[in-house]
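Just one protein chain is left out here, and the rest sit where they should.
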Amino acid sequence: MNNFGYTITRDRQIDFDKLPRDIYRELCQKEPSVKACISCGTCGATCSAAQFTDFSLRKYILLLRRGDHKEVAQNIDKCMFCGKCQLACPMGVNTRNVIHSIQQIITSNLITLNENAGI
Amino acid sequence: MKIEGKKRLWQDYQKEIATDNYFYARSCIRQNFFPASEKTFLRVMREELNKDVYEDPRHTTCSGIVYHSDLVTMDTTMTVIARQFSLMTESGRKNYVPSCITSFGLYTEVLEMWEHFPELETKAREMLWKATGREFEKPENVAHASDIIYKFRNEIASRGKFRLVNHRTGQPLRGVEHIGCHYSKMFPHKGVGGAEYPYVLVGMIEAFGGEVVDYPERRHCCGFGFRQYVVKANRGFSISSSRKKFESMAPYKPDFILTNCPGCPYFLDRWQYAISEMEGVTYGENGYGIPVLTYEELAGLVLGYDPWDLGLQTHQVSVEPLLEKMGIPYNPATKYLGAQGQDLGRPEKPSVLKVY
Amino acid sequence: MKHVVVIGGGVAGMEASAKLSEMGVAVSIVEKADKLGGKLNRWDRLFPNSRPASDLLAKLQSGMGKDIRKYVNAEVSSVRQSLKQFDIALSNGEDFKADAILISTGFDVFDAHRKEEYGYGIYDNVITSADLEKTFRKGETLKTASGKKPQRVGIIHCVGSRDEKAGNNYCSKVCCITAVKQAIEIKEQNPEAEVFCFYMDLRMYDRHFETIYKEAQVKHGIQFIRGRLSEAFENADGSVMLKAEDTLLGKPLKINVDMVVLMAGMVPSSGNRVKEQLNLTVAEDGFFNVADAHYESSGTNVPGVFVAGACTGPKTMENTINEARSAALAIKEYLR
Partner (left out) sequence: MLVFDWFVLPFTLGLVYLVVTLLVKYFRWVKNLPVDEFAKVKKGVLSTKTFSAIREVFLESLLHRKIFKVNPLLGYMHTSLAFGWFLLILIGNWESRIFYHGHVSPPYVPIFFRFFNPHPVGFKLEAMFSFLMDLTLLVVLSGVTLAWLKRMRSRFFGMKKTTVLHMGDRFALASLWFIFPMRFLAESFTSGAYGGGHFLTANSGAFFAGFLPVESLVYPAWWAYSLALGTFFVALPMSRYMHIPTEIVLIFLRKYGVSEQSIFTSYTQVEINSCSRCGICIDPCQLASSANIRGVQSVYHLQSIRNCAVDNDKSLNCLMCGRCDNVCPVGIDIASIRKANRKQQAAQKENVYRYVPEGNAAKADVIFFAGCMTHLQPSVKKAMTGLLKHAGISYWFMDESGSVCCGRPLMLAGKEAQARELMANNKAKIVASGAKLFVTSCPICYKVFKEEYGLNIEVMHHSEYLLQLVESKKILVNRQDVKAVYHDPCELGRGAGIYAQPRQLLKSVVSLQPVSQDKENALCCGGSLANIKISNPERKMITADAVSVLTANNPDVLVTGCPMCKRTFAQASSVRVLDIAEVLSGALVLKQPTALIKVKNEERLAIQPVLIR
């Protein structure tokens, strides 16, 4: 292939129809309270991990809703599990089980995830 | 699709297009990209439609290309445009017809500004006077050259020798249209059919017997974007935009792409080659590209002009598949001969994209 | 006996007429449509409690006694102030004198054609909230143009509201909750369908609204995407591709849906000829000014002319009814 000195970048666009959303569906089964998340960001503001890194449960829930799991898989283990987010969440989301379930699902789907990794 | 809905909308976006006595302003880059297109416009207007089209050899760039590359100020642009108008005034014409979409957009923009801020017009007149001692009148009508072809599309069709119809099956050929962003996206009421569902090219394709297909990224920019192409480091943005359009239109299997802008046909044509070299992907049938035409080239084909006189050999994507569908005869032997019959040489064969 | 002419026989007009009549005032109500009830006639079920619209209409109708003179299929063709009275002529030729006028001309639904990029009237499967309500009212299930059950529905908030391009900078107030109500109703009809609401802000300001919103998310799995629709495109199969930005992720998003429902907002009623004849002032948004935004929301800049309901800005049914009663009281006081 020829290199003309510039590259073709892939669309940043979230293509809803092409991305797999079965992980979010499985997450809803494991922890239905995740459906109540309204992306307010309280969790991220109190997060122990977010002091040092850009860990954001709000964002990861959204990414899974859109089917973009790559960033989530890379980061979800950064959670310290301290539980502050759960106490802070105004919508009663069981945030720790959300994270625990994401970790479980992602571990069990690791091979499939690598195959269609990211957008 | 409710076609009556579109028709209703098109009625809201009808513009006045002068019918004769035009002052024609050429495009800077088309003369390099598709040199025969402007010649074809003049030929159609003068020979087929017997119109008066005046060209002044002293006219210059409208400065749009540098304006959009952020290299000149608005004052410079207004003065340059004022000078163009003064040449038109001097010729006694009142109908200004630019060949370039960006020029058309810029003239429209400047005229709108003068409308809303008369002091700017006064300032432009002063600056022109100080610089050149010239005066000008504003044009009564500004129409893009594609508006003119659109206006006379039915006349052209009735004089035409060929139609946008597959001559073997009798099925209309499928075209996708792409208007230049500066045609109506800034001032929807200045474009035929508006910005969302522009009609100018659709009208031509319909009049010439073809069928227009919509595709999701129809509204998306071709990717030229001035700075995006001119600065090499940004060139990836340009080709990525074009690729987005190709990916979106390819499933609809268009027979051709019709454009009305200097940059669009160029980039939609050349990037098909570049993408094929970079990624090994082609978008037309059987490894060829999707032929890209300017509206003048299309009108010329319909009127039976020799494809090589229309400059179609300068396209990167071979137009022969389209010619064959339309039943237009062409001589491969003369494809790369100059006006005096001299051999111009042959372009190198691309490694992936198939060409004739 | 004092005589009040109520212009506009919708929710506000009916309730005000009923109360004025109860207080012993002679009332004439003028309605341009062929029956009273206004936009309420077009609703199937009302938020926040899903009660049938016909139920509320019947309640309003029960107040429209014999004493109230009703003129339907009629418009005010001219109105003139003479001393402390108004001379009013109707399009049907009748004319009479009034001691006070109540304007309850309501609103028009925003013409969604004006948002060209959304394809209303052009794409087969783009409808408005009013169209959807009509479908529900007829007891029909929502179907695509080709008669199939939609598997995915996109609901677009703020169509013609909070939009400088559409000329309406204000919020139409009821669309957010209507969107949630209709989204739930779509899910109730067709539980397998996926429903997406595209919003700029969710304005769940009133009592119960937040509960319904949460129910929509948790119970019905309706997804809310913060981002305004920028353009819609019709695919070859009639489905519609929507482009928006997922603003909470900061990424553009595209999605194909089988149907699009545009939450058309409220615009000032176009048929208000009385405005000029009475020298009534309107605000920038085109709705009538009131005498005192806090204390005298029924009065106008012209003594003897009162306003109630959505002609002074978007509002809910209960606010409209409350305003109608308050206007009736204000008129009664004025006539004393």
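Think of it as A, B and C in the order they're written, each chain with its own count starting at 1.
By definition in this document, contacts are C-beta pairs under 8 Å (C-beta built on N, C-alpha and C of every residue); 3 or more make two chains touch, one makes a residue touch a chain.
The model shown is predicted, which means the values in this text are computed figures rather than measured ones.
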item: Partners of the unshown chain among those that are drawn; value: A
item: Which of A:Gln13, A:Ser48 or A:Asn109 contacts the chain that the document leaves out; value: A:Ser48
item: Absent chain, residues of subunit A that touch it; value: 30, 33, 46, 48-49, 51-53, 77-78, 80-84, 87-88, 92, 94, 96-97, 100-101, 103-104, 107
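Assume only the chains that are shown with their structure count from here on.
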item: Which of A-B and A-C has more C-beta pairs touching across its chains; value: A-C
item: Whole-Å gap separating subunit A and subunit B, where each centre is the average of the chain's CA atoms; value: 46
item: Whole-Å gap separating subunit A and subunit C, where each centre is the average of the chain's CA atoms; value: 40
item: For subunit A, residues contacting two or more additional chains; value: 11
item: Residue numbers on subunit B that touch subunit A, as the complex places them; value: 232-237, 239-240, 243-244, 274-275, 277-280, 351
item: For the subunit A and subunit C complex, residues of the former touching the latter; value: 11-17, 28, 32-33, 35-36, 38-39, 58-59, 62-63, 65-66, 91
item: Residue numbers on subunit A that touch subunit B, as the complex places them; value: 1-11
